[in-house]
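== chain A ==
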Amino acid sequence: MRARAAVATVLGPGGRTVVQRLASAPPLTLRQTGPYTVHLVSTAAGPLGGDRLALDVAVAPRTTLELGSVASTLVLPGEGESEMLITARVGTGATLRFTPEPTVLAAGCEHRLLVRLTLEPGANVLWREELVLGRHGETTGRCHARFDAIRDGLPLLRQEFTVGDPALDTSPAVHGSARCVGTTFLTAVAKEPRVADGVAVLPLAGPGTLVSALAADAVGLRSRLEWGERTTINGDDSVAFGGDGPVPGLQ
Partner candidate 1 sequence: MGANHDDHHHAPDGHDRALRLGVGGPVGSGKTALVAALCRTLGRSLSLGVVTNDIYTTEDADFLRRAGVLDQERILAVETGCCPHTAIRDDIAANLDAVETLEHRFGPLDLVIVESGGDNLTATFSRGLADRQIFVLDVSGGDKVPRKGGPGVTTADLLVINKTDLASMVGADLGVMARDAAAVRGERPVLFTSIRQDPTAATVATWVANEVWSWPQPHHPAPAA
Partner candidate 2 sequence: MHPALLLLTDSRLPAGGHAHSGGTEQAIASGAVHDVPTLAAFLKGRLHTAGAVTAALTAAACAHAASTTTAPITGTPGTPLWGRLDAEVDARTASPAQRHASRTQGRLLLRVARRVWPSPVLDGLAAESPNPHHPIALGTAAHAAGATPEEAAMAAAYHAISGPATAAVRLLGLDPVAVHGLLATLAPDLTAVTAGACRAAVHQDPGWAALPACSAPALDLLAERHATAEVRLFVS
């Protein structure tokens, strides 16, 4: 299955955001759920092996878009590799909050998840990605994720992550025995690096921050990422994060 969905904002009268374009392409179905909020609604299982899905996001200068999903994305095996390509452009003074539910890599899947994020100066972005390595009690499928954020023509963050290579999956250098791996990229600049159980707040060399977290389950992962996001945005988070116990293999 090939599908290309798109969402775009424009600046309306009085400085309001108007969701001007909302192009669904099953299984990528988009629903506007608020003045500047859009949710991805799955209308078919998958992606399945062989699917090529693309989502284009354009946030016009000085507008706001919040993009979420109503449920987790379950990536399933099929004929060959599946691919999800998200291309987002965020204009000057615009705000994009991208916080979908986790991507679950079912056993046997072969997935590629590509994000290309282009930021104009003064763009505000919070971009969260969560991977769950297999459903409950299941070994993980394979996934290759790549994230490239370009700001003002210069690379701000480039990250790849590979799941499903048995030789690397259990390495204490990569993610140990954690079953959930996630990051949040923010254009907000954390005052200083912070580290707590299974989560680190990493100020980038350029204007931005990466929150990187590992956890045993999706709930733990989310709370760790949210702690990192709060710490980045609010500055010092004086309440130390306790988490839900140590990450296996990474105490």
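Regarding candidate selection, all candidates are chains of the complex that A comes from, given by their letters.
Details
Following the convention adopted for this analysis, a contact is a pair of C-beta atoms (placed from the backbone, for glycine too) under 8 Å apart; a residue touches a chain by one contact, two chains touch by 3 or more; residues count from 1.
Not measured: the values here are computed from a predicted model.
Among the candidates 1 or 2, the one that touches chain A within this complex is 2. Taken in their complex, chain A has these residues touching candidate 2: 146, 148-149, 154-162, 165, 167-168, 170-176, 181, 183, 193-195, 198-200, 202-206, 210, 212-214, 249-251.
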